[in-house]
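A single protein chain has been removed from this complex, and every other one stays in its place.
Entry: subunit A
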């Protein structure tokens, strides 16, 4: 089944700046896809369309068959779980448990069901022992994992991660990758951390100038030095793929 279908998506910001010029993307259930691209390529704009925060100027988006439209917004936001780049933007409740419960409670879960969902999400990211602490008192890597749990708790059809590896120390980065690989969910990962994309996502799409310019196995894309260079991307110092 198709988890996500984006067809001819175009969007211009109210100030007239055109960010997307017709994006086509199809993600099948269970796929993990990295969205690569330089700063300003339209990656985040694309993400904000997936859960209906921005409304497309043209084109259509479907999440597991349901079109993104005003009438379906609530269900769309449950189906599309967005983990934002800065966990501090996401976490705001006094305890980790409250924060993880916020999403599913908004979608109508109560009582024992809600408690079970919270526990499940915290177990999935290995943070169950910290349920009663304040998110403000956790380390950067722990906060990132709790932010992931707040979205997992909504049981989304597709998980969208915006720069998940940003600002993480190497160990926290690896731990997060292990959590992501264990989740077994459809995943869209926006990043310009190319080795991370290779580690987590078998498939990548490259966005630049508001269109998708390449789509294929991550390894092939990253080995194409000329393609990367044409779009202001490059592997970090010391990395080779050939």
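Here are a few things to note about the model shown:
Criterion: a residue touches a chain if its C-beta (ideal position, glycine included) is under 8 Å from a C-beta of that chain, and two chains touch if they have at least 3 such contacts; residues count from 1.
Rule of thumb we're sticking to: contacts and distances are computed from a predicted model.
Matching "Thioredoxin family protein", "Cobalt ECF transporter T component CbiQ", "Succinate dehydrogenase/fumarate reductase iron-sulfur subunit" or "Na+/H+ antiporter subunit C" against the UniProt entry of the left-out chain gives the name "Cobalt ECF transporter T component CbiQ". Summary of contacts with the chain left out: across A:69, A:93 or A:177, the touching residue is A:93. Interface note: of A:111, A:170 or A:238, the residue touching the hidden chain in the full complex is A:111.
Residue A:151 is the one among A:3, A:96, A:151 or A:188 that touches the chain missing from this view. Seen across the whole complex, the unshown chain contacts subunit A at 48, 51, 53, 74, 77-78, 80-82, 84, 86, 88-90, 92-94, 98, 101-103, 105-107, 110-111, 114, 150-151, 154.
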